[in-house]
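With one protein chain withheld, the remaining protein chains of the complex are depicted in position.
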Amino acid sequence: MVPLYLHEDRFFDPDPAIRSVARELYAATRALPLVAPHGHVAPELLAENAPFPDPATLFIKPDHYIFRMLYAQGVSMESLGVPSRDGTPVETDPRVIWRRFAAHYYLFAGTPTRAWLDYQLAKVFEVPVALDADSADLVYNHLAERLTEPAFRPRALYERFGLEVLTTTDAATDDLRYHRALRDEGWGGKVRPCFRPDALFRIAQPEWGQHLHALEARQEAQLGSYAAFREALWDRRQAFKALGAFATDHAVVDPYTHRLADADAEVLYQRALGGTATVADQAAFEAHLLMEMAAMSTEDGLVMQLHPGSYRDHNGPVAERFGPDMGADIPVATEYTRNLHALLNAYGNHPNLTLVLFTLDEAAYSRELAPLAGHYPALRLGPPWWFHDSIEGMLRFRQQTSETAGLYNTAGFNDDTRAFCSIPARHDLARRVDATFLARLVARHQLTEREAHRLARALAYDLVRQTYRLDQEE
Amino acid sequence: MVPLYLHEDRFFDPDPAIRSVARELYAATRALPLVAPHGHVAPELLAENAPFPDPATLFIKPDHYIFRMLYAQGVSMESLGVPSRDGTPVETDPRVIWRRFAAHYYLFAGTPTRAWLDYQLAKVFEVPVALDADSADLVYNHLAERLTEPAFRPRALYERFGLEVLTTTDAATDDLRYHRALRDEGWGGKVRPCFRPDALFRIAQPEWGQHLHALEARQEAQLGSYAAFREALWDRRQAFKALGAFATDHAVVDPYTHRLADADAEVLYQRALGGTATVADQAAFEAHLLMEMAAMSTEDGLVMQLHPGSYRDHNGPVAERFGPDMGADIPVATEYTRNLHALLNAYGNHPNLTLVLFTLDEAAYSRELAPLAGHYPALRLGPPWWFHDSIEGMLRFRQQTSETAGLYNTAGFNDDTRAFCSIPARHDLARRVDATFLARLVARHQLTEREAHRLARALAYDLVRQTYRLDQEE
Partner (left out) sequence: MVPLYLHEDRFFDPDPAIRSVARELYAATRALPLVAPHGHVAPELLAENAPFPDPATLFIKPDHYIFRMLYAQGVSMESLGVPSRDGTPVETDPRVIWRRFAAHYYLFAGTPTRAWLDYQLAKVFEVPVALDADSADLVYNHLAERLTEPAFRPRALYERFGLEVLTTTDAATDDLRYHRALRDEGWGGKVRPCFRPDALFRIAQPEWGQHLHALEARQEAQLGSYAAFREALWDRRQAFKALGAFATDHAVVDPYTHRLADADAEVLYQRALGGTATVADQAAFEAHLLMEMAAMSTEDGLVMQLHPGSYRDHNGPVAERFGPDMGADIPVATEYTRNLHALLNAYGNHPNLTLVLFTLDEAAYSRELAPLAGHYPALRLGPPWWFHDSIEGMLRFRQQTSETAGLYNTAGFNDDTRAFCSIPARHDLARRVDATFLARLVARHQLTEREAHRLARALAYDLVRQTYRLDQEE
């Protein structure tokens, strides 16, 4: 077996002039608190603080970053214990799943998943050996033992990770019971909801009616008109805000924005109620509701996040058997300049709007996103998202946006994860890559070291707090 | 206060093997004359040779590269003295504006604007300290004093910068009085006009009538037919050429080209005269006129420049208050292969056409532009434009075009600036980046040092002269 060893200089450029500066910058940011303004950890994790189950259930079954790569190489999802929707039997022995994963761990060479996992094994769980087929059982036993210890329960890890705030993502119709419980209990950690109303915008989807009923139930009111629907959205935002939410989040395929006349919005809403809304109706309704959300943000100050460009559930047979979030969400080319014109003209100059833009289409970095963020006061560029949350992905983001947008028009780091234990790994990677990016500017004599130190702190800590208005909370 | 110091190795890759070659290559090109075949300096600057006013009027108020970045961070354009159109009062005290700018100068960290400004402060004006809130007054005073000296008037700077030729960009209807005055006066510098007829092509714009009237006035003729209009364009080209113009310039959103039958062009022209031309009419008319311009270039030899892909004045409220060129021109995805098919099939093999292509869409570099330029004899790739005129932007351009287009199918450097004092800074930056790009090829053993020296000179001087046919003038 091979010892597991994380090199102190990992992810830094090996050039000595760059590396030495990167070391210093990283040393100054590594211990800063972790701010997690956008992610997908379940709030019950912290509310209930139950021990994590076995290693396979912790690391493999719920993580589409992991099982997609084995699936791509012909390992069935059933054999990895991914729960099926249709009753297809799946592997239930966590040790068997773990061994299968370990035997294929070499597939992750050069991926961020590998970097995050090695960090978790080495730093969070102090596993002494590298994971492979030979070490599978030893690592499994080591992890399983740790998971029984109090120090490895969610709240203990929250403290140990140095989290300052952890944000979940919650449907607009969610009852927020876990957030309420956390608030009422008065536990010291900050766990915050984020308002995500997408499902209510998708009027052409068969499930829309259910989501509307959920909203009606939550509001204890019938929402027979667009005005009532809009009002309900506003109320839910305020309910989220009352539990500490500081942001909303919106996922669309195209970030098209366009304000409808009230009467036209009403027509679409009535079609939705009647179950006759078309895909084109939905596109118009979503475009209008993004305008409404931005308008509401200028009033309630919730930071608006926009995550466009993912074609969800591309693999029909897999979606049918296993449901959404199965590693088959595939990006599409995304246009921002024309699509966001209406929204930015209406609200982009407003001092109370902050709109954080994300993309899966890197071609938009230098072409559209950086020029937009380098002009509109409301805009900040979100960090490299999803597939691009990686070493090369982060370097491309910085190299392709900084010169035009300026570093101060970016929003700091988001870990955007549902894998709680990976949070420190992801922040650590981001801080290292930003350190090496800035060090390169120093080594090319574009920045002084003093400036680089100020920027390293900004990218790791200050900008995310400022963007999400956390510095205004205190 | 911190001393202002430009490192001798700035912008070079820090790898010693690369850096040492880069130094040699740069040493061989740094003192070559500056050729500026495309830019936006006002010709009266040289014709009148008046002293520059105060530092704020020189550096901030007219430079959208600068004020957009402060605007993006919430600093109002009024407070920076940007002149309003609608009578909104703006800050008039240049020292107040300067202090505001200095306090926000850190926002430019890692941008080319910062590199250009530091060069101007350090090399052109010999400012001893880095600009920040503390040094604002000292720097202001230093600059204000210099600006009163004869050595800092435009013509003295033209000489000191080592300019060989400086090109302005002029409406087709311009009277070219300053160019005529310069020619008549016989001052030693070469200041040349460039023919930019865009406004006359935009038949759906409300201002089109005015531009046509200006053309009629210039021609002392009524232009009641397309044939007469076309003839007038030809005449204006010759008037420009008589004053030394060697190029035309064309800005369109999409570089669509398509020749209309004369009768169809006439129909569109009559609609334009009647004020009923649509946006689609304009697109067809522009596509046709690009064909006409290329045809005329094969006759008169004016080099044709095409700058597509900018969505102008994206921010309506800002455009309304402050007018165009306010930092809110945002790129859009740009297609070249199909759009230029008609033009390249008709004229791309013609020995007397040179067409210099620019892009704001870097995705087109390796996909379309390099393959086109590596085949059509008429084509040359213009240097990285606007947002991409930067260290990383230039490296991407070279890395993504050179292997397919070959370095000799590129057009050398354009500073493309209205900021006269930034010209040497921009050329210096380009020469340094090209030196480090070529040095990397040497360090990877793709080129000999001798070849790299030949190329360094070509990229800095020979190719721009050849592309714009300046070597045929002498």
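Some notes on this structure:
When the chains are written out, they are named A and B in that same order, and each has its own residue count from 1.
The rule is short, and it goes like this: a contact is a pair of C-beta atoms (placed from the backbone, for glycine too) under 8 Å apart; a residue touches a chain by one contact, two chains touch by 3 or more.
Please read these numbers as outputs of a predicted model, since none were measured by experiment.
Note that of A:M69, A:L215, A:A425 or A:L441, the residue touching the chain absent from this view is A:M69. Annotation for subunit B: contacts to the undisplayed chain at residues 15, 17-18, 333, 335, 337-338, 341, 344-345, 348-349, 351, 363, 366-368, 370-377, 379, 399-400, 402-409, 440-441, 443-448, 450-451, 454-455.
Subunit A residues in contact with the hidden partner, per the touch definition given at the top, are 2, 6-7, 9-15, 68-69, 71-74, 106-112, 114-115, 311, 314-318, 327-333, 360-363, 387-388, 390-393, 396.
Just so it is clear, only the chains that are shown with their structure count from here on.
In whole angstrom, the spacing between the mean C-alpha positions of subunit A and subunit B is 40.
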